[in-house]
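The excerpt is restricted to a subset of chains, each kept in its original location.
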Amino acid sequence: MTNLNNRYEYVKAFEQPDVLLPNTWIVVRIDGRGFHKLTDRYNFKKPNDRRALDLMNAAAVEVMKDLPDLCIAYGVSDEYSFVFHPSCQLFERRSAKLVTTIVSTFTAHYVYLWGTYFPDSPLEPPYLPSFDGRAVMYPATRNLRDYMSWRQVDCHINNLYNTTFWTMVQQGGMSNTDAEQELKGTVSSDKNEILFKRFGINYNNEEEIYKKGSVLYRQYQLEDIKPKSEPNPGVLAEEEGNYVQEAKTSRSQQDKLRKLRRKAQVVVDHVDIIKDEFWERRPWILSGKPGKLPTEA
Amino acid sequence: MTNLNNRYEYVKAFEQPDVLLPNTWIVVRIDGRGFHKLTDRYNFKKPNDRRALDLMNAAAVEVMKDLPDLCIAYGVSDEYSFVFHPSCQLFERRSAKLVTTIVSTFTAHYVYLWGTYFPDSPLEPPYLPSFDGRAVMYPATRNLRDYMSWRQVDCHINNLYNTTFWTMVQQGGMSNTDAEQELKGTVSSDKNEILFKRFGINYNNEEEIYKKGSVLYRQYQLEDIKPKSEPNPGVLAEEEGNYVQEAKTSRSQQDKLRKLRRKAQVVVDHVDIIKDEFWERRPWILSGKPGKLPTEA
Amino acid sequence: MTNLNNRYEYVKAFEQPDVLLPNTWIVVRIDGRGFHKLTDRYNFKKPNDRRALDLMNAAAVEVMKDLPDLCIAYGVSDEYSFVFHPSCQLFERRSAKLVTTIVSTFTAHYVYLWGTYFPDSPLEPPYLPSFDGRAVMYPATRNLRDYMSWRQVDCHINNLYNTTFWTMVQQGGMSNTDAEQELKGTVSSDKNEILFKRFGINYNNEEEIYKKGSVLYRQYQLEDIKPKSEPNPGVLAEEEGNYVQEAKTSRSQQDKLRKLRRKAQVVVDHVDIIKDEFWERRPWILSGKPGKLPTEA
């Protein structure tokens, strides 16, 4: 029988490698599949359903805990972006393995926790939530920062639109079509004005989770912001780009880092990640090196 | 604010295409992540836990129903292979999209149905089941058939080993190490003999689901097997390889096929898929064209 | 110093594999870079320069001789397509290696032979001819045949257009713009009529090399065409798709085949490769197995 197996085993040669380029940031973004239909069936509240967002965040926290190699995650609506550091060697950086592990772990917790967040709307198969995902590489830290900014700007744009649209419909009694029509071509200030003048709503007072989305990271002691020195383009940052070598020489070092990261608490924040401040006070996110654990008073 | 978004939107350029080669079979194989630990924690029975296999099959059936483009699936232990036809155009054949959709849908149903199959062992986070997956292309039908045979031969080899090993341990009172030691280097006939002579077990009488694994497909009227004519290697099969063109000219045709496939029942079978008979009596699996629905008496 | 080298050697980890899928046809197509400028500088004749085509063919013959794994090649204008069989294991099927080897070998012979075909127009650097190239995989023989047909149909369409255009300009005294304008929207029969009625040219009498392009293959004894039997879609062709396995078990077998192929003469033909006849009389091209060497009378 072993012979038989050998006879067929050649099919393994068709598997093609999908290792991601070393020393690049890896962003795994997952998106809800057909969530429009899902939000209808389970009566999600418009424009934002707090239970749904809390459920997304709870599932994402579990993913962060399960995979200490993740250094930050950002969620908005039914999407979530998980970020691996350039030094990450998890699963030898195989793309499909990284993406499916995150998608599956997220889905498992999302389904498992559903009843906690939607006690009155039990899941009804075949209408179960599911997610697709993909991995994208970003070579420079600037590119990663810009990716994160892109998602948060997108969050803002969509939330301002949705808040205005659903206020016009729900409080203003307009039809969906009319509201859509009126909003066509408007800019941010127009929408702010509609909200304020017609409905007395100051958009700035909306909840931060809706306006900023959710940022997940491991909590260490915040650092003070140092005055910036002049950057010298001719000088190479010492630490940059030697991850490959390090990874090879000290796998045990990687395990140590993982253990340290597991000790840190994963926090859910709703803050600006476009400006430098967030990143400068939490240097461990971009450096990939754990900070000091917060001391108890 | 739109300007801001545009400023960051360039990061989309880092997304790289992952479209699979047209006119190839696509096999998406998923595997349980760390199921060793899971089977311990939830006390799966050895060598086979019928509830666990039934749960795998139930989740796989839901995946088949959700994705009518799938033409066959094969499951054994904590792995499942899902097969798309060379003519498949689902998600423009994007690899990550196909794989993550299957992994996530499977996981969702597996977690959701857990309580039905393991009523006495509720899931305990963070120990939730999850799966990873990957897509592999097979150019020729012969390659696909050999892939399926490979998995079924593997099922046989592992099950014979596990059945013998656990019988030696559970009924023979041997330690794991001793049993492992004795089985080292044995061939099939040796294991059959151990089972029969020492424990009076005829391996052939073991349940088919354990010996053959599980085959899922859509049920149509079985066809008679025609006598084989001499193949003429010089003649090209008419239908072969024109899927790309067809796909482009008739997307509505694809939707029709999907509807037809949804009408067929997905069955779970435990039969030989190595020999020709299985395939010749069910030509719709390899042809990608729905057969005749079974008529009621 | 060895230490120094080790310190930098990690950069090899950035090399990514580019192995082409097993059991697929590989077409390497090369195209002249900026040949418009080149044809002007060296005064190529319009619409076809026989010397230039002969030079292309001579260089392609050398590529075929250098790489016995190639089973056929097709050239038209400044492009050439070289075809590797699905069973080909050359350079472990690494894409860049296959493509650059062909491009470089072709370029070397093209430059070396230039003086033979253009004795009166020596090359003047930096205006040297160069070619780019790429590899494409075709899973089914039908796809490969259709690729070859596509190129030959393209040859016909372009040659009919160019022949008509340049006859109108050169013999009819029209300006380029006027000729282009008149040909806009015309079909084949229109162009045939212009040639025949205005200039007494019967397109069918044009040289075959211009109308059909050039087909290169190894010459064995032609085979008779057998009457076609009914194809039975249920039956798998025996030989199909086992190349991977074969390749692994018998590398020496591959070397034998290479030697046999080196013995055959590479011929340049200008014939129809769209219809079945060409392929049925030369079964060795698609089978990948050398035929019988022609016997001398």
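To keep things simple, chains are lettered A, B and C as they appear, and every chain counts its residues starting from 1.
Note that contacts are C-beta pairs under 8 Å (C-beta built on N, C-alpha and C of every residue); 3 or more make two chains touch, one makes a residue touch a chain.
Because the structure is predicted, anything quoted here is derived from the model rather than measured.
The full homomeric assembly consists of 4 copies of the same chain, 3 of which are present in the displayed coordinates.
Please note the rule applied: only the chains that are shown with their structure count from here on.
Annotation: the chain A:chain B pair of sequence copies touches via predominantly the same residues, more than half of the used numbers being shared. Separating the CA-averaged centres of chain A and chain C is a span of 49 Å. Note on chain placement: the centre of chain B and the centre of chain C lie 41 Å apart, centres being C-alpha means.
Centre-to-centre separation of chain A and chain B, using mean CA positions: 31 Å.
Counting only residues that touch two or more partner chains, chain A has 7, 10-11, 14, 16.
On the chain B side of its complex with chain C, the touching residues are 21-24, 86, 137, 139-143, 145-146, 226, 228-242, 279-280, 283, 287. Per the touch definition, chain A reaches chain C in the complex via residues 7, 10-11, 13-14, 16-17, 19, 21-23, 242, 244-245, 248.
Put simply, chain B touches chain A in their complex at residues 1-2, 4-5, 7-11, 14-16, 18, 30, 33, 62, 65-66, 95-97, 99-101, 103-105, 107-112, 123, 125-126, 128-138, 143, 146-147, 149-150, 153-154, 156-157, 160, 187-188.
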